[in-house]
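Here it is: the structure, laid out below.
The complex appears here without one of its protein chains, the remainder shown in place.
Letters A and B mark the chains in the order given here, with residues in each chain numbered from 1 onward.
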Amino acid sequence: MSLLEIKNLTVEFRTANGPFRAVDSVDMTVEAGDLRAIVGESGSGKSVSMLAMMGLLPWTANITADKMEFDGQDLLKMSARDRRKIIGKDVSMIFQEPMSSLNPCYTVGRQIKEVLRQHTPLTRSERQARAVELMDQVGIPDPAKRLSAFPHQLSGGMSQRVMIAMALACKPKLLIADEPTTALDVTIQAQILDLLIDLQKTEGMALILITHDMGVVAETVDRVSVQYAGQRVEEQEVNALFTDPHHPYTAALLAALPERATGKHLPTIAGVVPGQFDRPKGCLFSPRCAFADDLCHSTQPGKASADLGEALCHHPLKNGQPVSEEPA
Amino acid sequence: MTETSTNSPETTPAPPGPLREFWSYFRENRGAVVGMYIFAAFFIVALIAPLLAPYTPHEQFRDHLLQPPFWQEGGSTKFLLGTDPLGRDMLSRLLFGARFSFFIGVIVVSIASFFGVIIGVIAGFAPKWADTLIMRLMDIILSFPSLLLALVLVAILGPSLINAMIAIALVLQPHFVRLTRAAVLSERTKDYVTAGRVAGAGRLRTMFVTVLPNCLAPIIVQAALSFSSAILDAAALGFLGMGAQPPTPEWGTMLAESREFILRAWWVVTMPGLCILIAVLAINLMGDGLRDALDPKLKRS
Partner (left out) sequence: MSAPILTAQNLCRHFEVKTGLFGGSHTVRALDGASFDLVPGRTLAVVGESGCGKSTLANLVTMIDTPTSGSFAIDGKDIQPGDELRDKKLRAKVQIVFQNPYGSLNPRQTIGKILMEPLLLNRPDIPADEREKRAREMVELVGLRPEHFNRYPHMFSGGQRQRIAVARALMLEPEILVLDEPVSALDLSIQSQVLNLLTDLQDKFNLAYLFISHDLSVVRHFADDVIVMYLGKPVEQGSKEQVFNAPRHPYTKALMSATPMADPANRVERIKLEGELPSPLNVPVGCAFNPRCWKATDQCRAERPPMSGGDHGFACFHPEGPEQ
């Protein structure tokens, strides 16, 4: 049994100008102890799909899915109250802006202990001990003293460590990290990523890293799914993805990395990500794709086979060249 | 790669313009739309009062003193809303009163916002000591009960509609100063202002051409809300005998003139009071809608 299984998840937001589809038929299967990333540019729906799973979207969102199970429990049928028992205990999340994720009115100790109070039967003194232990675990020096610090007294890196401590408080089975290092400096980013990976190993939890940074993906995770304009276009092991991307979007994205540049000019992807008003009829990437033909412009592609990374493409690439395998 | 072969994202229809977006937000607030229609009607009435009114506001019918509205016993359709103690037609006086109220609102808000905005922009850009000086001065004005301050000013200047308007404008103006300064302070640190300076924009241009137009949204909302307080304050001053002087058909003055007949003839007091109530309520509703539509902080995504 998988830890998390999502089939055909679609999220639509009601806006003043008609519905906006942020997530479009996304599948995802996460096993216990997995270390994976969802990578995509802004507007690719990478955060929204996870927020939808956790039930954290505003009421304007319309969520549909064929299947959404966590640890054998059906999240679709669950009441909001039962879901809250799982969220924060078995599934936790950390966010991009550590400074605004902590409540500035309370000490960090109080905020950690609040999580413990909500989800565990620990007594007052046990909570204190556990809070110190957690702070120590995420590498905060002098943890007992730092518990009484207010968020504004901590740097960005320290705040993110506190957020991680809070997320770990109930030994979650799945931790979702939404751009955890984007707001941080490079040297601090390296520290936080190392910490996350160490914790993932020692705690044996699954970690989903949501990011836009290909470098972070390459250096951190085992398996990657690539999202574009709300769709999951490809999913592969990290090494395979970087050596042999199967979806033209992934290929173009990797080619656009400055460190892979050979000449003075970088290869580019022309145009922009489709927005609410200009969604193409066929494949969503077809207006920007170098390999697109009439079929791509008119019909939405299906998934390719697993050894082609389930690429959402009529002509998935193999070693940089399109193969004409009909979608399975 | 192929940069020229794909051009569809460049030519697609642009997202809705600012006016349409404004309207779609404004429309959501039902009360604001109703308020806007009443305000529009109020404006039209003020504009064409001489055409609508059956008589002039000063014409006295000595045979018809304190005649009730037409639906009451003793009323006649000659005077739809009855007459006042001097035999003047209430309807005509109320219609002309709309002119005064609108006039007061426009003039007061213009004066208050014009000076308030200029002082506010200056305070936002001034060195710290000048900023402090201006703001403390505004705090002093704000610390007086507004009507009392207006009363004192009118007492000094002498009671008349013009002086009342000046006094009310002075009382309302600190709100504009504060609001403008706050908006300026948040705008002036933005990159486009710096970019303007690098491009060679002088201080005055930066203040009034670059920054000010981007601060207008909260000022417009404040102007709408001040409009109603101006009408209310002017009516209050008129009621106290310090605003428009009789026989001017100003609503507050009308109230004051007829307050001794309140027990015998309800209409002479109720009608002007209702007019004030409806006008102020409509403008406030509209102001709320404007705030919803213009204030980005309240916008739902």
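One rule holds for everything that comes next: a contact is a pair of C-beta atoms (placed from the backbone, for glycine too) under 8 Å apart; a residue touches a chain by one contact, two chains touch by 3 or more.
Since this is a predicted model, take the numbers as computed values, not measurements.
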Just to verify: which one of A:E31, A:E219, A:D293 or A:D307 makes contact with the chain not shown? A:E219
Touch assignment to the omitted chain, from A:L102, A:L253 or A:A304, lands on A:L253
Touch assignment to the omitted chain, from A:V11, A:L168 or A:I269, lands on A:I269
Touching the hidden chain in the complete assembly: which of B:S146, B:Q173 or B:T210 does that? B:T210
The missing chain sits against subunit B at residues 10-11, 14-15, 18, 190-192, 194-202, 205, 210, 213-214
Subunit A residues touching the chain left out here are 41-42, 155, 157-158, 185-191, 193-194, 212-220, 238-239, 241-243, 252-254, 256-261, 264-270, 272-273, 275, 288
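As a working rule, only the chains that are shown with their structure count from here on.
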Measure off the straight-line distance from the CA centroid of subunit A to the CA centroid of subunit B, and report it in whole Å. 50
